[in-house]
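The complex is shown incomplete by one protein chain, all other protein chains being positioned as in the whole.
Presenting chain A:
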């Protein structure tokens, strides 16, 4: 589904990603861990198409198409979803109107007619129930005055509505208390299927107790330095990142 080859990217001339290789297949959950400043969130931003990031080398294919050639909105319509680390508050845009616009723009992209109001409302209700999302939040402005947990839940609710093929979750666990974490994780688990895939970016192993990954990758200094199964996450939790850093220094050529 997603094939990242030798991806290099820079912000304002500073190299951030320095040759990422990653292959994600349908039905898989990949966790990307790593210390602060290793490039985890940058990877999410590059995949979602944030303008500030300049790809200097490498390629990203999504479902056989060149992802980097697409605008952010086209990526979303093709089925890439970014759950934000900090979902934005947008006063004056109602949650419901926003979702309706998004659903219909995605449908138009696939040559489908706009959804009828009734069908849309039915879908809304069904997903609200599935995601345990408070219906009162639907009628408010997008994320305005929402608590941190409500914003994250709203993002996951949007994911349920838009049914992406690939969801990239950028530190979705940050700022969540244990109850919110449980609800958000349960939501993600309900959405997992053999047809979609998740890339979960996180600092902590804790989230991976709730959303169990197939693969764990460690990002350090703009590169994936170690990959493994879910046991790797436990090892990291136990030993910290310094253990890996020491390993890497030994492997790196002396400059």
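As a working rule, a contact is a pair of C-beta atoms (placed from the backbone, for glycine too) under 8 Å apart; a residue touches a chain by one contact, two chains touch by 3 or more; residues count from 1.
Note that contacts and distances are computed from a predicted model.
Look at the chain that isn't drawn here: its UniProt entry, checked against "Tryptophan synthase alpha chain", "Fe-S cluster assembly protein SufD", "NADH-quinone oxidoreductase subunit M" or "Peptide/nickel transport system permease protein", names it "Fe-S cluster assembly protein SufD". Of the listed residues A:48, A:67, A:156 or A:236, the one in contact with the hidden chain in the full complex is A:48. Among A:84, A:133, A:146 or A:220, the one in contact with the hidden chain is A:84.
For the chain missing from the display, the contacting residue among A:43, A:76, A:137 or A:218 is A:76, taking the whole complex into account. Within chain A, the residues in touch with the undisplayed chain are 48-51, 71-73, 75-77, 81-82, 84, 87-88, 90-93, 98, 101-102, 105-106, 109, 141, 158, 162.
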